[in-house]
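Just one protein chain is left out here, and the rest sit where they should.
Chain nomenclature is as follows: A, B, C, D and E, assigned in order of appearance, with residue numbering initiated at 1 for each chain independently.
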Amino acid sequence: MLLHTFFLLSILLSTSHASVQDFCVGDLKGAEGPAGFPCKTPATVTSDDFVFAGLSEAGNITNIINAAVTPAFVSQFPALNGLGLSAARLDLGPGGVIPLHTHPGANELLLVSKGHITAGFISSSNNVYIKVLKKGELMVFPQGLLHFQIAAGKRNAIAHAIFSSANPGLQILDFALFASNFPTPLVSKTTFLDPVIVKKLKAVLGGSG
Amino acid sequence: MLLHTFFLLSILLSTSHASVQDFCVGDLKGAEGPAGFPCKTPATVTSDDFVFAGLSEAGNITNIINAAVTPAFVSQFPALNGLGLSAARLDLGPGGVIPLHTHPGANELLLVSKGHITAGFISSSNNVYIKVLKKGELMVFPQGLLHFQIAAGKRNAIAHAIFSSANPGLQILDFALFASNFPTPLVSKTTFLDPVIVKKLKAVLGGSG
Amino acid sequence: MLLHTFFLLSILLSTSHASVQDFCVGDLKGAEGPAGFPCKTPATVTSDDFVFAGLSEAGNITNIINAAVTPAFVSQFPALNGLGLSAARLDLGPGGVIPLHTHPGANELLLVSKGHITAGFISSSNNVYIKVLKKGELMVFPQGLLHFQIAAGKRNAIAHAIFSSANPGLQILDFALFASNFPTPLVSKTTFLDPVIVKKLKAVLGGSG
Amino acid sequence: MLLHTFFLLSILLSTSHASVQDFCVGDLKGAEGPAGFPCKTPATVTSDDFVFAGLSEAGNITNIINAAVTPAFVSQFPALNGLGLSAARLDLGPGGVIPLHTHPGANELLLVSKGHITAGFISSSNNVYIKVLKKGELMVFPQGLLHFQIAAGKRNAIAHAIFSSANPGLQILDFALFASNFPTPLVSKTTFLDPVIVKKLKAVLGGSG
Amino acid sequence: MLLHTFFLLSILLSTSHASVQDFCVGDLKGAEGPAGFPCKTPATVTSDDFVFAGLSEAGNITNIINAAVTPAFVSQFPALNGLGLSAARLDLGPGGVIPLHTHPGANELLLVSKGHITAGFISSSNNVYIKVLKKGELMVFPQGLLHFQIAAGKRNAIAHAIFSSANPGLQILDFALFASNFPTPLVSKTTFLDPVIVKKLKAVLGGSG
Partner (left out) sequence: MLLHTFFLLSILLSTSHASVQDFCVGDLKGAEGPAGFPCKTPATVTSDDFVFAGLSEAGNITNIINAAVTPAFVSQFPALNGLGLSAARLDLGPGGVIPLHTHPGANELLLVSKGHITAGFISSSNNVYIKVLKKGELMVFPQGLLHFQIAAGKRNAIAHAIFSSANPGLQILDFALFASNFPTPLVSKTTFLDPVIVKKLKAVLGGSG
């Protein structure tokens, strides 16, 4: 027994600090940097830190798009800090639509968990890649490209989006244009949309300017 | 109409090559390099390249672990090439076990799609993080650490594992030790397991040496 | 003299291969991969490979936007291969507009080389950051976010955009929506724009569907 | 109107934290780390943070090299934090010289903005790549290699250097050797320069030792 | 002398902040993040920060493996912070064994400094790569794969391991299984080892559960 005590002591002493960065559960109160949040002290990390239940329940789809996006990004699930991974749950009612959007900071892999979904993206070359996806199928959306998901058929659908960053970002086209204070004359000039149309959509979506 | 023709010509000419690398669907017949496979010619890429149905069906769990892992890595789903993402489907029968294993090249995010799963990992500091996960819950397994998944309760379970690499690798501990030709004396010396036990497990799992 | 010959021989022999990857001028005929093109044989590389004159002349702005973008991406300037850098020249006539667009794969740093430019971008949080830039000023546009540039005042303007990738991509919003074959019903559903308006813009910009 | 309120609420709530890291304007008072500075609180960031006017004016070239380098690195322009980009302005009087130097942490892309510049670099294989560049031309200088810029002809010249890092570093050869306290015997031993010459240059450039 | 003063002033002013990140010696009291520790103030950094003597002495091999691992990771040698490099010293008595282990976060390059060492690793495909290494020979162990080192012959041996990360981690298989509180029934289920054997090894190595 003496030997193994020596053994353990020598190894444990020499490696005691080495394993800290197996993981770096984010301390959201710390100052975020380009690589993410500071790490919680490893000694305070428990199994609970590594588990997230926030995607278990459906998002609220009582809205004009009949759909909801629930994120599990690093701000919701701090264990993702520094891991280059995150997720989101999409809930689509019948006819539900996730409008055109991009993730400025990540590639996306979509997994259909229920129902059928029509999904597509547009490339820099203005090619359009569209498919009707069934339960269990995966689709790739490369980083930063405009894409959408629509419930196909008249049933509900659920999907899980997975991202190659703990903080993929989410820019919804209509929100950027019509729910912001982006001045109408500039929206019109940079999109060729008539100012009247811009103003009308701003009224619906809550934008100003 | 003249104007827009000029417009399109000038823009399309100047950007014709710029968008190639929106994506790099892998040409599996090309020579793989450290960053992945060469890209298929963009002109031959269609919507079908971006969709993978191989995880739609359950893996065959008629085996001693009552479980199966079906990968959607770059070799199965070439659209993942260079994207830093891949996936796998886990099927677990009642009592099914995914034995201790590591992914040498990726962090993992597990999503329970059906049933309950007991999952856990061990850190470099020899701390053990174990949780019983319910449908819809996520759990993180940091890169390269030993982890496992077991069906909790007496029901089937399904999960989807997501990885932060298109080629995460998969080293199953028992296979590395007992289904390989790792010489029994060396297995014994480097694990403290009795050679008799090593030989017995080699007989079960198909190893030699 | 004998000594230095020995010296040179011993050093040159031992390091002859080591310096190959100082640079990797792209061989555009080779198969592109996730990290870029194969390298030209270093022995065939000359000073000319490292210089690009394609941004010296103004782009053709005889078009509806009264503006032009001329890229110096890896496809135009193969010496950028693997260096994480590229450039483009923007020419704006009086009132010229670079419409809303994103670079899916790079951050941008804009340098105004002549005249005044009104430029802006919209964040994921739908905040709008707009400034009138003078000659010599720099502005940052983070990766993947919608942004624009407009000639301010009634004079010509020139700017140089610099990107954090040899292949930043360029997705022009109006082209993605209205110069592609993205089906009008889907455009309408995912943007809330009236199909009549979509069809009208498609007619102008050359889209179909 | 009720509907869109629900809509906005559900989306805004769920994504409120997700977009933080669209950008990470550096807080220079925070503790720098390997990836850069901590981010300013996004709520305090304004358009002004993304614009830098420090390269608008010529650097002071009243010095022995008849030239000046004005940096727009992360320390001068904190919006570059984490973006993998920075810039510098070179001003060269007639005959002005930017002496041999390296950027230890970045590739460089040089854009000649005015006049003619003779520029060159030396590779690890001791090949020398030199060109006379005209206004509007670009030249690449791979990371860490010795390079220089000289005003060609008898006119002033201006150039902008762009770097693949927010903090490229700048090691000027003569300053490293002769403006430092690098002991003369060691300078001599490691460069084969006569100690008398070393001392003479130290006297001119302000070195000691 | 006036000129050079002007010269120095102009250059020193303009580049004074630019060089900070040549290095980022870790401040271990600061909050660690995904990219490492905050940097010590450069002004307080001296030559001593860049040198580490902790591998000069043999580790204590009075233990059951007759071997010791002494790390020079970022926690022991803070100058490695952010550099993507670290080291460790292996001391092996006659018959000494570094048991099967992985480095979850780094590739390894082993240099035999004294004696002969039998070393090997097992790939994801369950192939075993084993060699007897002599003094001065190098061997590669790819990231995250199980590997071991054993003193060959009856002499002492010393080796230095080099890692592609400042914090490579170290998961020793037997410690993970038998020196932790990983519950015996779960160890048994996920390794196929008999619970009696598991309990016996736990008794030797100090595990519980």
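By definition in this document, a contact is a pair of C-beta atoms (placed from the backbone, for glycine too) under 8 Å apart; a residue touches a chain by one contact, two chains touch by 3 or more.
None of these values were measured; they are calculated from a predicted model.
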Where the missing chain makes contact, among the chains that are shown = B, C, D, E
Chain not shown: contacting residue from B:Thr41, B:Asn63 or B:Ser208 = B:Asn63
Message = Contact with the hidden chain only, please: which subunit E residues?
response = 15-16, 18-19, 22-23, 42, 46-48, 50-53, 55-57, 72, 77, 79-80, 83-87, 89, 107, 109, 111, 113, 120-121, 123-125, 129-131, 133-143, 145, 160, 162-164
Note = Even though one chain is not shown, subunit D touches it at residues 97-100, 102-105, 118, 120, 122-124, 126-128, 130, 142-146, 148, 150, 169-171, 173-183, 186, 189-194, 197, 201, 204-205
Query = Where does subunit B touch the missing chain, residue by residue?
reply = 31-35, 59-65, 68-71, 73, 75-76, 104-105, 167-172, 175, 179, 204-206
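As a working rule, only the chains that are shown with their structure count from here on.
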Key: Required steps from subunit A to subunit D (each step between touching chains, minimum)   = 1
Ask   = Which pair wins on C-beta contacts, A-E or C-D?
value = C-D
Task = Sort the other chains by how far their Cα centres are from that of subunit D and give me the top one.
result = B
Request  = Check A-C, D-E or A-B against A-D and flag the pair whose interface repeats it, over half of the contact pairs matching by residue number.
outcome  = D-E
Inquiry  = Roughly how far is subunit C from subunit E, centre to centre by C-alpha average, rounded to an integer in Å?
reply    = 41
Key: Separation of subunit B from subunit E, taking each centre as the mean of its C-alpha atoms, in whole Å   = 26
Ask   = Mind pulling the subunit E residues that touch 2 or more other chains?
value = 33-35, 104-105, 169-171, 175, 179, 204-205
Query = How is the touch graph of the chains shaped: line, ring, star, complete or other?
reply = other
Request  = State which pairs of chains touch, listing all of them.
outcome  = A-B, A-C, A-D, A-E, B-C, B-E, C-D, D-E
